[in-house]
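One protein chain is absent from this view; the other protein chains keep their places.
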Amino acid sequence: MENILQQVGIDNYIYLSTLLFCVGIFGVLFRRNAIVMFMSIEIMLNAVNLLLVAFSTYHQDAAGQVFVFFSMAVAAAEVAVGLAILVAVYRNHNGIDIDNLKKLKG
Amino acid sequence: MLTLFYILSAITLGTAFLTILSKNPIHSAIYLVLCFFSIAGHYLMFNAQFLFIVHIIVYSGAIMILMLFTIMLMNLNKADEKNKPILSRIAAVVAFCLVALVLLATFIKSQPVINEYKVSGQDFQSIKVLGQVLLNNYMVPFEFASVLLLVSMIGAVLLSKKEHINN
Amino acid sequence: MDVSFILVILLFGAAATWFVGDKLASKAALIFSTAALAATLYVIYRYNQGAPVSFIYLWNQSPRIFLGFQADGLSLTMTLLTTALTPIIVFSSFGNLFPKTRAFYALILFMAFAMVGTFLSVDGLVYYVFWELSLIPIYFIALIWGSGTAEERKKSVIKFFIYTFAGSLFMLVAFVYLYQRTGSFLNLHLYKAMLTSTEQTWIFAAFFLAYAIKTPIIPFHTWQANVYQKAPTAGTMLLSGIMLKMALFSIIRWQLPITPWAANEYKYIVIGLCIAGVIYGSILALKQTDLKKLLAYSSLAHVGLIAAGAYTLTLDGLRGAFLQMIAHGFVVVGLFFAAEVINRRFETGEISGMGGIRVQSPKFTSMFMILVLASVALPGTFNFVGEFEVLYSLAQSNIWFAVIGGTTIILGAFYMLRMFQQVMLGEKNEKFFADVTVSEGAVFVIILAVLLFFGLYPKPITDFITPELEKVLVYINRFNK
C-alpha cells in the first residue's frame, strides 16, 4: 500500500503538530476559564500524539503507537480527575475562574 | 493525498483556534470534537486503524462527553467569562508567536538530519500486531495503565462527592 | 591496631556517654577520651617502630572515594594534640553543672572524633565531611550551654556557623574541580597534579577563604570574639585549642602542596594579611573589657603569626607554625580554663569586676602567671620555640615582616600583663576567691608541664615532624625550580 509519508512528508506533520501544540499553549495562556484551559491541554496532548504516530510510521515501529495508546489512557485518567477537581472548585467558589485559585498559594 | 492532508490540517488548526476563541464553552467543546475528528482522520491516513478507533472512542466519545456533561452540570453554557487583562492577553499572543517561532526554527534547522522515508513493507500497525506487541512487550505498563484508570476513577468519585465537613 | 581505632573509640565513646545517662556521663567521657589518648600514644609507638598503622579502604568506586586515614608525623602529632587536650577539656568541665549533661559530654567526644578525622583523612571528600562534621557539635555546645541571653547567643552562633560553613563550601568546589582534573580525591594524587597558574590561583583562593575564616585571619575574624565569649568554656577550648588548628594544619596539608605556585605568587599578600592580624588583634585585645574576649583577640594575633609562618613556604616557617600550633593549643586551653576558674568564683567575665585575687590564692596566681608568660613566648616555654622559628622564617622572607610580626612580643606583653594586673593584682577583693581545687590544679599542672618540658626539649616533636615537613616542602617546590 502506498504510504502517506511518501506523499506528504514527515516535515509537514512536524509543522502541523508544532502549530497545534502552540495553539494549545496559546489557549492555556489566553483563557481563564478552567474548562477551556483543559481543552487546550487536550489539544497539546493530541499534537504530541499525532507526532508520535507520524514518527511511528516513519520508523515503522509499533512502539510509537503503543505510547500513544498509553498517553490516551493517561489523558483519560487526567481528565477524569481534573474535571472532578473542577467540580469541587466550582462548588466552593461558584465559578471556575482560574484566578480564584490564587488562594491555593501557600 | 496531499490535498486531503491540507484540508484536514486546515480543519484541525481552524477548529483548535475556534475552540480557544469561542466565548461559549459549549461551542468550544463542539469545535474540539471536530478537531479530534480531524486528528482521527490523520490517524486513518497513516493507516493506524487501532488508534483511529481508540481515539474516537476515548476522546470524541468519553472525554468530550465528560466535558460537555461537566459544562452542563455547572451551567456554564453562557458567555459570562470575564476577559483576562489586556496585558496578559498580549503576553499570551507574544508567547504563542515566540514558541511557534522557536519550535519551527528548531525543526527547520534540524531538517537536514531527517532521512528520506523508505518503506520496508513490513506490517507493524495492524490491530493484530499491535495487540501482540502491547500484550507481550508492554504487558506490565498495560496493567499499570489499568490500575491508573482505576485509581483515577476512585479519585474522581472521591473528589466530586459532596463533602460533609461536620462528619 | 591502626589509626581508625582512635576514631572508633571516640565515636563509640560519644554514643556510650549518651547512653550511660546524666550521672555517669562526665566520667564516661573522661574514660573514653583518656582511652583515645592511650590509643594514640600506642599508635605513635607502633608508627615509630615502623609498623603500618594507616588505614585505607576504597569506599566508593565512582566517584573514587577512599576511607583513608593516613598516619604520618604531622597527622599523628595533631591527633595527639586533640586526644591529649580532650581529656583535659572534659576534666576541666567537672567543676561545672550542666543541664543535659550527657548530651554535653557526648558532643565533646563527638567533636573530638570529627577533628581527629579531619587530621587523619587523606581523601579530600572524607576530609571535607569530617571538617563540616566538626561544626555541628560546637554549634550545639555554644547554643545550648553558652552564656548571655539566648537571643544574643543564637545570633553569634548562627553567624559563626553560616560564616564558616560558607567558607568551606568554596573548598568543596575546589575539591570537586580537582577531582575533575585528576580523577581522585587522594592528597598524594592531588599533590602531583600539574595545574595551570589560573587554576592554582582559583583553587588557592577557594582554600584560602575556607581556612582564613576558620583560622581566622583578618578580615574574616568577626565571628570569633563573640562566639568565644558566648560559648561555654569547654566549647571555647575546643574551638581555640583544636578547631583553629584544623585550618592551620590544612594549610600545610592541603593548600600549600596542591597550589604551590599560587602560594608563592601571593605569598606577600597573604603574609601581609596575617601580620596585619597580629597587630590588629593585639591592639584590639588592649581595648577589651571582657576576659574571654581579650583572650579571643590575643588568639587572633597568635594564629595570625602561625599562619604567616606557614605561608613563608620555608622549612623553618612550616616547622615553627606546627610547633606553635601545639604550644598555642595548650596555652590557650590553659588561659581559658583560668578564665573559667575565675568565672566559677566571681560569676563574671568582666575584667573590671575582678582584681585582688593574688592575695587570696597564690597557687592559682603562679599558674596563671606562667600561662601568661608562655603566652607572651618567654624563652623556656614551648611558645618561644615556635615563635622563634616563625619569626626567623619571616625574617628570611623580609626583615620587615619579622619586625612588624615581632611587635607581638611587645604588644602581647602589654595586653597580657595589663590583664594580669587588673585581674589578679591589687588590694584584696571583697568577694571570696578560693584557691584552686585539686582537680583544677591538676589541669593546670599538666598543661604547664607540657609547655615547660617541650620549651626546653622540643627535639622529640621536632624530630617527629621534620621528615614529613620536608616531604611537603618537596611538593611545594615542584613548581619553583
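Order as written gives the chain letters A, B and C; numbering starts at 1 within each chain.
Basically, a contact is a pair of C-beta atoms (placed from the backbone, for glycine too) under 8 Å apart; a residue touches a chain by one contact, two chains touch by 3 or more.
As a convention for this text, contacts and distances are computed from a predicted model.
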Complex member absent from the view - protein name from UniProt, among "Hydrogenase", "Multiple sugar transport system permease protein", "NADH:ubiquinone oxidoreductase subunit L" or "Cytochrome c oxidase subunit I": "NADH:ubiquinone oxidoreductase subunit L"
Which displayed chains the unshown chain touches: A, B, C
Selected residue (touches chain absent from view) among B:Met72, B:Val102, B:Val119 or B:Val151: B:Val102
Which residue of B:Ala91, B:Val133 or B:Leu148 touches the chain not shown here: B:Ala91
Of C:Val270, C:Ile326 or C:Leu373, the residue in touch with the unshown chain: C:Leu373
Hidden partner interface residues of chain A, rising order: 25, 28-29, 32, 98-99, 101-105
Chain C residues touching the omitted chain (full complex): 159, 162-163, 219, 221-223, 280, 283-284, 286-287, 314-316, 356, 358-359, 366, 373, 378-380, 385, 388-389, 391-392, 395-396, 399, 402-403, 406-407, 409-410, 413-414, 417-418, 421, 425-428, 456-459, 462, 466
Touching residues on chain B - with respect to the absent chain: 84, 88, 91-92, 95, 98-99, 102-103, 105-106, 109-110
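Here, only the chains that are shown with their structure count from here on.
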Each chain counted as touching chain B and chain C at once: none
Distance between the centres, which are taken as Cα means, of chain C and chain B, whole angstrom: 68
Euclidean distance of C-alpha centroids - chain A vs chain C, Å: 63
Rounded Å distance, chain A centre to chain B centre (Cα mean): 4
Multi-partner residues of chain B (at least 2 other chains): none
Touch list for chain B against partner chain A, complex: 1-2, 5, 9, 12-13, 16-17, 19-20, 25, 28-29, 32, 35-36, 39, 42-43, 45-48, 50-51, 54-55, 58-59, 62-63, 66-67, 70-71, 73-74, 76, 81-84, 88-89, 91-93, 95-96, 99-100, 103-104, 107, 111, 114, 117, 119-120, 122, 124-125, 129-130, 133-134, 137-138, 141, 145, 148-149, 151-153, 155-160, 162
Sites on chain A touched by chain B in the complex: 1-12, 14-16, 18-27, 29-33, 35-36, 38-40, 42-43, 46, 49-50, 53-54, 56-58, 60-63, 65-66, 68-70, 72-81, 83-88, 90-91, 96-97
